[in-house]
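Removed: one protein chain of the complex. Kept in place: all other protein chains.
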Amino acid sequence: MTRRLEAASGASVGAPERRFESIPAAARLAAVLIAAAILMSFARGPIAVGQTTLNGLVSAGYLALGAVGLTLVFGTLRIINFAHGDLLTLGAYLTFGISALGLPFWPAAAVAVALTAVIAYALDFIIWEPMRRARTSTLQLFLVAIGLAIVIRYTIQFFAGSQVRGVGQDVLTSVNLGPFHLGALQALVLVVGVVAIAAVGLALAFTRLGKQIRALSDNMALAEVCGIDTRRAVRLIWLIAGGLAALAGVLYAAAVGSVNPNFGFFILLGLFTAAVLGGIGSAYGALAGGIVIGLAQEWSTLFFNTRWKPVVGFAILIVMLLVMPRGIFGGGRARS
Amino acid sequence: MSFFDLDFWVGVGVVAGIYGIFTLGLQLNVGFTGLINLGQAGFMCVGAYAMGMLVVDAGWPLGLAFPAAIVIAVAAGALVGLASLRLRADYFGIVTIAFSEIVRYVFQNAAFAGGNQGIIGYDAEWRAFQSWASERLAAIGLGEAAEVPLLVAVWATLLLCLAALRALQLSPWGRVLKAIREDEDAAAALGKNVFAFKLQSLGIAAALATIAGFFLAMNVTYLYPSEFDPSFTFFGYAVLILGGFASYGGVVVGAVLLCALTEGLRFLDLPLSAGQAGSLRFIIVGLILICLSMFRPQGLLGSKAEMQLRA
Partner (left out) sequence: MIGRRSLLTAMMAAATAAALLGGLSSARATDQVSLTIGKLLELTGPLSETGPSQDKAVSIAIDYANQSAAAAGVPLKITAVSADAQGDPQAALSAARALVAKGASAIVGPSITPESIAVANGLTIQKKVTLWPTGTAMRLRTIKDEGTIFRTVPPDSLQAYALAAALTDKMGDPKDKLLSIAYRNEPYGEGLAKGLVAAWTAKGGKVQGPVVFDPGQATFDSEAQQVVDNNPDAYVVIDYPDTFAKFGASLVRTGKYDASKLVVPDALAFSTVPSNIPPQALEGARGTRGGSDMSTEAYKLFDQLWTKAGGVEHFALDANSFDSTTLVVLAAAAAHSADAGAIAAKIHDVTRSGAPKFGPTTLGEALKAAWSGEPIDYVGVAGAFEFAANGDPTISRFDIYEYKGGKLDVIKQIDASK
């Protein structure tokens, strides 16, 4: 109970300030990253650093897209949505299913994104909202998320089988930028990812609904008192989260070239890391977090054996939570 | 034959006992201290591997390696706690799960821990004990299934831990813990070192995880990182919620029921392909988890009143 009161009294209309706070934070982050790249070039040569940077930015694409939905839901509804990764998988597999009915890949993907958004909303309607009304504990929400993750993943596997599925897109064409190369599809993923993040971020900053959502993530009760239609905002959050997750899943599948039903869950912790790193609740933060994690993982291969790549993300997460728990863009309180 | 095969159910009993001990630690954290410990499998990994490495690499006898492993796991728990207990509850959960995954990856990749080849051969003394015990049991007519000595050992330990935890809960220490769970700030205001209590709770959970890990290692005779997946922890939480929030007895009931259910489902013969049958088992477990959390979060033996964990 005490924590609620603290939150209510501490809540201000802090939303507008954050938009401007984020610029120096972004600049600082960019400066740190560029400095790191320059330093590493002395050790490993600019070409190696440049190539791994490009590779890292590609990973940042799917990490960031996946993380945005996660951070919005976590930030506003305080749900650690362990099922989020499986929404990515759902998006990818729905695309396969729909394209098997005759639609070409990208239109099928668009339909799948819309469908997943609707499913995410339906899940909120059936499961999350009743629990919110009953004011259930974090533990219960967490367990429901786990259960949901299991159900979604294994239902996909039930219908689609566990074997790896090729995506049927051209994964081999490379785009050459001087001494560097990038897969054409991967470049597409990167571009779409950045555009999507920018779009979401701008919408949050400048539309009325966006401002309402930000007010919600500060304090749900206060927002209701202020007359904000929280139910509508929540519905929209789920639609956005579900849609973006599906988009991330489709792009991941397209860029990697093949998927299996476990892939969403495998990258889930990476998504959490990106979200926490960037600051819970901040869409820009998700992008920043995705970039940092993506770059860090690829840069680590310059100095450490590639087998340690997965650990890099977790290690950064722990260090972040100990040292700078509010994240780069400083959303929300992390200490109790 | 088939469904009522003795060997099979003795095996299930062993697994249920292991999960029981594991989840007793979770219950202490979640039900009685208010900590969402998602890294219990990581503590189990540290403890089991420590024991395995001490026996195989350093040549220690099992009887010494096991207590030493508990100490090491508790130290790991203390480390994690010191670093992250000041974070808010859900962030703490994420840190513990990241810790658990790091541990698993390290053991999978580091040469000192056997890497992908895992560790084997640490159970010679246990096997000797087991065959001696089997002979004794055969003499009194209980020698049917090979795993009976292990079953007895696991369950004896489980019930001992249960009794110990119950006693602990009734002690002054336990009462402070409950106060912390219900209102941290009030407890702190009364002069209790909340942080220290939480740390102790985490340490005890790590010890219990190690004990569970010991039996797991003996059951499987091979230490391999995939045994210490986060899904082990998630399953433990399923046991916890089924058995009942803040009920140690419930943990035992929950473990038996859930293990019996998930393993028993192996015998369900539906006109499905093998792959689909495999997926279906998991879908059923997931649905149970969702329904329980939504409709009967206090589980079988817990009480709703105890569930006002956090608003």
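A few points about this structure:
As written, the chain order gives the labels A and B, with residue 1 at the start of each chain.
By definition in this document, contacts are C-beta pairs under 8 Å (C-beta built on N, C-alpha and C of every residue); 3 or more make two chains touch, one makes a residue touch a chain.
Quick caveat, the model's predicted, so the values are computed rather than measured.
Residue-wise, the contact with the chain that is not shown comes from B:V220, picked out of B:A68, B:V152, B:L168 or B:V220.
What subunit A contributes to its contact with the hidden chain is residues 51-52, 55, 58-59, 62, 154, 157, 161-167, 171-172, 174, 176, 181-183, 186, 252, 255-258, 260-263, 266-267, 298, 301, 305-307, 309-310. Contact residues of subunit B toward the unshown chain are 1-3, 5, 7-8, 11-12, 15, 108-109, 115-118, 120, 146-147, 216, 219-222, 224, 226-227, 229, 263, 266-267, 273-275, 277-279, 281-282.
The rule we apply is simple: only the chains that are shown with their structure count from here on.
With each centre defined as the average position of its C-alpha atoms, the distance from subunit A to subunit B rounds to 31 Å.
Taken in their complex, subunit A has these residues touching subunit B: 1-4, 74, 78, 80, 127, 130-131, 135-144, 146-151, 153-155, 157-158, 161-162, 269, 272-273, 276, 305, 307-308, 310-311, 314-315, 317-318, 321-322, 325, 333-336. Those residues of subunit B lying in contact with subunit A across their complex are 30, 36, 83-84, 86-91, 93-95, 97-99, 101-102, 105-106, 109, 183-185, 234, 237-238, 241, 275-276, 278-280, 282-283, 285-290, 292-294, 297, 307-311.
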